[in-house]
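Other chains dropped; remaining ones untouched in position.
Chains here go by letter, A and B, matching the order in which they are written, and residues are numbered from 1 within each.
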Amino acid sequence: MTINSDKWLVLYRTVHFGDTDGAGVMHFHQLFRWCHEAWEESLEHYGISLSEIFPTNSHQKYPPEIALPIIKCEASFRHPIHAGEKLEIRLKPTKIDNSRFQIESTFLINKNVVAIGSIQHLAINQETRKRCEMPQAILLWLEASSINTGPKPI
Amino acid sequence: MTINSDKWLVLYRTVHFGDTDGAGVMHFHQLFRWCHEAWEESLEHYGISLSEIFPTNSHQKYPPEIALPIIKCEASFRHPIHAGEKLEIRLKPTKIDNSRFQIESTFLINKNVVAIGSIQHLAINQETRKRCEMPQAILLWLEASSINTGPKPI
């Protein structure tokens, strides 16, 4: 059996006009929006419902007990990105420990890397605000993702 | 006694580079962000704490019982707005009925109107999601604001 992680770790988007600034290129912090949206899409493609992971509203029947605030993020920009360009986004998720994970998103245009963004999440209990184990669904997604990106067995 | 509404109905902001798009001008929907931020500032200048009005987080001691969702908004754009330009924002709040109010924001550069935005809110009970009377603080702010924009001639 072959698990194909391509369907949830490689994503696509078009640069919109509103993503650009007066210099005619993508305004830098939009990259982080793209990173987060790519992560959400990845979870969905893998089979996780967003309402399991994200707080929606006070009327949610089973609001997530675990919150996943971002504690760190960084990006590097190599080439300007223009409206209308087609991005390929390759995700590389990494489990750091039981409560922390990181997702690196590499953005490519015509197979050239144009930018890289990285986001680190910490799992905390919604009530106590204390560090806790990350949700099972995220663990499975991380494991499945690392199998696929992971060092190939000898 | 003269109440001077200038301090809460006339506000100022500078256009930031990130507010512009690839055409070199303010990206249209930023105007609504400015309208909402100007409204928040107006409430604060008048003496209302934002945590009285806006839900903050699940750990808020007294979360507002009344939500004020936006049910309508509109804008018209007369002149392009560029990074670095200084905006004067004149608010004209109007009570529509006991549960609805509207804030019209007129944006000026060098005394010329460049854009007008308008937002309409409805007061609903946070739990039942049913229409209710708006918060007392908002009522007072509306009343004080209309006194100051002047009694209408008979």
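We take it that contacts are C-beta pairs under 8 Å (C-beta built on N, C-alpha and C of every residue); 3 or more make two chains touch, one makes a residue touch a chain.
Everything numeric here is computed off the predicted structure, so don't read it as measured data.
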One sequence, 2 chains in place; the complete complex in the file has a copy number of 4
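Keep in mind that, in the parts below, only the chains that are shown with their structure count from here on.
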Copy-to-copy rotation for chain A and chain B - C-alpha atoms, rounded to a multiple of 5°:
180
Computed distance of Cα centres, chain B from chain A, in Å
34
Interface residues, chain A side, partner chain B - complex
17-18, 20-22, 24-25, 27, 29, 58, 82-83, 126
